[in-house]
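So, subunit A:
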Amino acid sequence: MRWLKRWDWLSGRPLLFGAILGFLLSFPFWGSRYWVDVGFYVGLYALLGLGLNVILGEVGLFNLGHAAFWAIGAYTTAILNVRFGVPTLALLPISALVAAGCAWLVSSPIIHLRGDYLCIVTIALGEIVRLVLINNPGGFTGGPNGIVGIARPSLLGHPIRTSTDFYFLVWAVVALCALALRQVQRSRIGRAWNYIREDEIAAEAMGVDVRALKLLAFVLGAALAGIAGNIFAAKMRMVSPDSFTFMESCLIFCIVLLGGMGSIPGTILGAALVVLFPEVFRPVAQYRLLFFGLALAATMYFRPGGLWPRRRALAAFAKEGER
Partner candidate 1 sequence: MLLQVDNVSVAYGAVEALKRVSLAVSGAEIVAVLGANGAGKTTLLKAISGLVPVKSGAIRYNGRELHKLPAHLIARLGVVHIPEGRRVFATLTVEENLNLGGYGCPKEEVQRAKDRVFQLFPVLRERRRQLAGTLSGGEQQMLAIGRGLMRSPKLMLLDEPSLGLAPLLVDQVFATIEQINKEGVPILIVEQNARKALSIANQAHILEVGRIVLSGPARELAADARVREAYLGGAAYERRLRAKESREA
Partner candidate 2 sequence: MLTFVQQLLNGLTIGSFYAFVALGYSLVYAILKLINFAHGDLFGLGAYLGYTVFVYAAGVIGSRFGLWGLLPAGFVAAALGTAGAGLLIERVAYRPIYPIGRLPAVVSALGMAIFLSNFIMAVWGPRYLAYQEAFIPTGFWQIGGFRIRVLQVLILVSSLVLLFVLYYVVEKTTFGAAVRAVALDRETAALMGIDFLKVIRFAFSVGPALGAIAGVFVGMYYRQINFTMGWVYGLKAFTATILGGIGNIPGAMVGGILLGILEALAAGYISAAWKDVFVFAALMLMLVFRPTGLLGEKVAEKV
């Protein structure tokens, strides 16, 4: 099994990763339903984080409107399922495609904008999507109340129903995406993304088609958000515009930076922190976001590179081992 050998983020710290994997796999069997649901949300935000990590972490494009693609994925699932009866799980790839398509349409004219300008455009995009959903054009989106009654997905005749089912669904998708993204990270495409992040002009001068690769990152990130939208809609059985606010985009942004730009395990860790923080501080519910704000600032002070930054030099050494 060659691919197993190439799994070097395991080979780096096998014990730690084994422990995490064991914990994730066994957790639903001994954790309470409430905490399994929390575990589901960690997975969901990890997926959103992985999508944004491609855009922000790998390429360095400021995107503070990632929730828009999440919303597009969720509403695609909701509308096609409730109105046209398409099975929910079959909508997973379709949601990804629709979100990716929207991302392509919107980002192609603006992809050349520099950092902060791109940032404001993505914020505006997030707002436009949310407002459109609220304004209910053609009666399609159900207005502020959203759409209810989304069917449960079923996999090969087995309905995905319980918290545990959804937990494994989302984490299976996270695992697949993380593996795929890791492959890309180690390819010329992943390197080219990093070249763009480090120095766009030099990247272009070295033969990197900056525009095409930025678009690819945007579309890919949006597709992952679309998948997250599908799973979210299936779990909640309803969607409404309230779920896709600017605050959500901020949280996903923070996930990537808390974890460490371009770091896949870091992103998953960031998602865990962002989801778990309010849970741990539930006793002081009123002040928990207040503390969350302070914690964000403090983390950036103590670990500006994120909690689990990507280790480049080691990755390169590991590559050599496989020769």
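The candidates were selected such that all candidates are chains of the complex that A comes from, given by their letters.
Simple rule for what comes next: a residue touches a chain if its C-beta (ideal position, glycine included) is under 8 Å from a C-beta of that chain, and two chains touch if they have at least 3 such contacts; residues count from 1.
As the structure is a computational prediction, the values presented were derived from the model and not from experiment.
*Asks:* Just to confirm the interface: in this complex, subunit A touches which of 1 or 2?
*Replies:* Result: candidate 2 touches subunit A.
*Asks:* With touch defined as at the start, can you tell me which subunit A residues reach candidate 2 in the complex?
*Replies:* The contact residues of subunit A facing candidate 2 are 109-110, 112-114, 116-117, 119-121, 123-125, 127-128, 131-132, 134-135, 201, 246-247, 250, 253-254, 257-258, 261, 286-287, 289-290, 292-297, 299-301, 304.
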